[in-house]
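Only a single protein chain was left out; the remaining protein chains are all shown in position.
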């Protein structure tokens, strides 16, 4: 439940933001997969803050240590345990919030649930936990790659700047700018939007889009375990995620059926669709077309301005945020979206092997 | 997985659209809850087609039979098994589609996954399966009611007609019109939109909004089991659902942090928020404010026009749909959304009892 | 948990002994398996009471009705729902025990857990529930058969009469006597033992042994999901089961390592063992040898004599059991043991498909 994700392939994560370490266990990973650990580290580095002037300069130096499950560079089929030590403890920085409930943060709700919380840097509710998901996802990705499945996410909206969905983009350009938008012109506008928000001590939300290519038809489970329901749960579990849609998504609501039909065609015995409004999933099961979805993120709750709020006793207090915080975390969410999607896809590849005798 | 939903409270459903029966097992239901069976039937009837000129006139007569788990009107704590017999078998009606893949339906993907499918009325992929969810949800709802928690859904968009979100609505009006929109003026426009689509042999999508009131703070699990991730998975598992958002949802993407902060206040030791952009959930855990979310549905894939498609062998065929079909299923999705939300909420009420020693 | 068994192949059961029906849902059954329903019914009939003078004469007439998941005699991959109506309601017979706690029954513990119980015939705690397991197991068995795996159980002990383990037995003789012991001489002694107990108004315990043939090497999961741990949980979940051992079992405790080594040999690239002390499982994973295990059952708690006990208020009462009860249920446990073993084996066949990329 809570801290475990997946059915056959299952990632369990642990760790508070400013505790000793974060980490996880990836169980159910098939045996015999060669793992490129440098590639895993590279993927984790993509999530790290401090990658540009645009993001926070905290140096997390997230060094992944694999503790088990990989032997001579190949998966054993046994659980892959891993840790990332927390090096950047500045507990003193957090004394101000120890007794306070920051608005739109999880301070109050953790207290309400557990009667106790690690107030340092958000504790378990910090997005730092997602580094463990990225490790798991990066390992899953290497297995998917061998199966010809690729997962690619990119920033499609920051604040009021949207990537025109009809624009043809080159996904190899995603990391060529700090906002991870594959279109250079849009990226420049997004960067300006972020700079303006930063200057105002404000923050921005946005959207990440994702496409999964090379998916065979037949993945996903009917009824409750629909492939898009699994993807949705995966994405909505990411910090600050507020919405999920796949294929035409919310635009379907305003459409007529005749406009959004995915027409079938067949060539040499292979069934394909001429359209992809469905986002590659019909009845919860992949149809072989690219899987496409979009995730909405809210603006970071920490602003670089004084914030009026209350403490645990209900007394009003004023917080004076300091240090450096991302005004927009959407670009850093890109590798997290990819990681969670990779976990879902590999899990369903494995599950699909059991659907026929 | 697939056909089971929930953690402590778990609903398993079974049944094909035109098989002998559909039904389910609700396990983990706490003992000692008085169940009003007439109320359960009434809720199931809300999902049924044939309720108005607007919806299909198939008379399903979904009579719920409880087989176990309730004794002298009170839950035993043992699994509640139930069935709804399928009375409306017109297998002959479906001979045309036996060998065909209807566009934007699940015919092809079921074949791709299982190598076999019950082609009669969509088989397992039919929305008829959701009647079993409504039974489970209606039982859960009665427990929630005793705890002061209510779940209310309504139609907030059909095609191009949107309910103005800023409009104050009276939720007691939801069933006063055929589209289940609580605002009479908007409902009239929606009804016209449906009539126009029907006249054109076309279909319409739309949105259902839902609000959960009376939720104590502290429900939901951190990380993967966030309350909204559970709700999202529940909603995306409903047939034809294409998107989910909670609180301000996708609108967050275009907002600045300073505009969407939920300010805390305290009165007599009770912490509340002055705003509710978060939709009652922060860090995946309820904060005591009403939980609000919205689900997008695509237009029904079956149109009342000739459809070009292919058969299993890849040969082009033309389908001539007949019978009566809903041009818009959104109003019927309302009780399904409520049912799935009720299951999630009660499951989390039970789970929350284990968060402290 | 509670009422669901298995991982990929999962059986959920429901039903109280004297409610409307018992039944279940078998989910995760692979598609494309031809199901012989007469064979399923035949297996269920083996569990039924009233098969001989030795067993209770209650005529349960357990007619299985499959409601879904099988189409034209072939599994669809969708959940198989089924019910068995309870025809033999004699609620009046149970008025005596309504307020009482029968010794060594579950009356008191159900009350302690749920605060309510269906007192009629033991309610959910009745062995009648196992009929649903037999249905699920009988379906799984048909898939196993196609894979060359067979599961065979038989009575190896009743009271003080033990089947000599060193005796070569012909498993085709199991149903040739009322105690289901494959050795005719031992069976005769067992039958006499049962008759004597019956005459004394007493009851008897015993053991069921089981052998699974045709198992490929490599089934089972390391650590917590060891194949024998899954089998053990399955067997200990059967009513009245009090012990489980596999291979040499408890005899291992008194042995020296040098006496119980399973020596490997190889022929044409196939690894086998010359001995089978391990019962076909090493490190929790099948090694290709026959899987052997044994289950101990306690004597039925209902005796045909007056019983001193207490009621819900702690007052002493004397119960006067009447009707007809099996003095020994071990022979009827044979098909239940087979059913649970079949579920475990097929589940692990499916799971094993995911252990390598």
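Labels A, B and C are assigned to the chains in the order they are written; within every chain, residues are numbered from 1.
The rule is simple: a residue touches a chain if its C-beta (ideal position, glycine included) is under 8 Å from a C-beta of that chain, and two chains touch if they have at least 3 such contacts.
Model, not experiment: these values are computed from the prediction.
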{"item": "Touching the absent chain when the full complex is considered, from C:28, C:79, C:137 or C:159", "value": "C:159"}
{"item": "Hidden partner chain, touching residue among C:27, C:45, C:183 or C:245", "value": "C:245"}
{"item": "Residue among A:19, A:201, A:214 or A:290 touching the omitted chain", "value": "A:19"}
{"item": "Contact with the hidden chain (one of C:40, C:83, C:197 or C:291)", "value": "C:197"}
{"item": "Missing-chain contacts mapped onto subunit C", "value": "1-5, 7, 13, 101, 103-106, 108-110, 112-115, 124-125, 129, 157, 159-160, 197, 200, 202-207, 216-226, 228-230, 232-234, 236-237, 239, 242-250, 252-258, 260-267, 269, 271, 273, 277-279, 281-288, 296-303, 305, 307-310, 314-315, 351-352, 355-356"}
{"item": "Touching residues (missing chain, whole complex) on subunit B", "value": "8, 28, 30-33, 77-78, 143, 146-147, 222, 350-351, 353-357"}
{"item": "Sites on subunit A contacted by the missing partner chain, in the whole complex", "value": "1-4, 10, 12-16, 19-25, 27-28, 31-32, 65-69, 71, 74, 76-81, 83, 113-118, 123-124"}
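Here, only the chains that are shown with their structure count from here on.
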{"item": "Of all other chains, the one whose Cα centre sits farthest from subunit C", "value": "A"}
{"item": "Geometric centre distance via CA averages, subunit C-subunit A, whole Å", "value": "46"}
{"item": "Chain centre separation (subunit A, subunit B; CA means) in Å", "value": "26"}
{"item": "Computed distance of Cα centres, subunit C from subunit B, in Å", "value": "39"}
{"item": "Per-residue multi-chain contacts in subunit B, two or more chains", "value": "1-4, 13, 113-115, 124"}
